[in-house]
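Just one protein chain is left out here, and the rest sit where they should.
By letter and in written order, the chains are A and B; residue numbering begins at 1 in each of them.
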């Protein structure tokens, strides 16, 4: 594979995921939806401990937007990604593991099962390049630990 | 634009910002000042919650050094940056958004309004390359949340 192409693909995927975090935490839901393939899959089944349905497997960019925005719209959230292992597995196809940390704060009058949540884990993702633009094709969250107050 | 040049510029800006954090937290103020353009602007007006003047807009590398070193010299500080979205907008001109986290600890006998501060937000920055070296031209901090004890 062309090494320069591989480097620019990796950088584009890094920036795709950077927008994922920024749009999520600043609640730019139109931007957020645009980062996913139309038929993308969000698998939160191992993302235990937060306020999401533990059986949640969501399909489709618009369903992912609806699901995630409903889950966090009332919260202050901080999601950070670290140390990506991005592998271009074929032209316009890639996968990655990211370390992650999230911090969520529920409002005073919230019916959430926590006031604050602080968790750590990994995102396991796949990507595809469509019409010249990388998109998230699948995202699966696994957890190392979650603390709530 | 030459793609390899773009990749090396992005890497140089990543390492410029890495030195920003390391020099800040290890209190290497001469190194810190050297990272800024002579007429750089530091805009902390949205960096609410910490011990800085909420109206602070500081101009000039030496004034930025004086302002920041005075603010944190007595504290233990940890500043981390994440997930940069670095865009080379013209030859030798760039901008970026960085996610950030900061942790500050005031000494026991401090007159600071907090004992510890833990915050999250984003840096919005511009850069210029002068005499072959990237420098920070402007830095604006926005906050997602700040907690103090």
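Keep in mind that, in the parts below, a contact is a pair of C-beta atoms (placed from the backbone, for glycine too) under 8 Å apart; a residue touches a chain by one contact, two chains touch by 3 or more.
Because the structure is predicted, anything quoted here is derived from the model rather than measured.
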{"item": "Chain not shown: contacting residue from B:7, B:93 or B:145", "value": "B:7"}
{"item": "Given A:31, A:60 or A:84, the one touching the chain that is not displayed", "value": "A:84"}
{"item": "Residues from chain B at the interface with the omitted partner, ascending", "value": "4, 7-8, 11, 14-15, 17-19, 21-22, 25-26, 76-78, 80-82, 103, 105"}
{"item": "Touching residues (missing chain, whole complex) on chain A", "value": "3-4, 6-7, 10, 82-86, 97, 99, 101, 120, 122, 144-145"}
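Please note the rule applied: only the chains that are shown with their structure count from here on.
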{"item": "Averaged-CA centre spacing for the pair chain B and chain A, given as whole angstrom", "value": "26"}
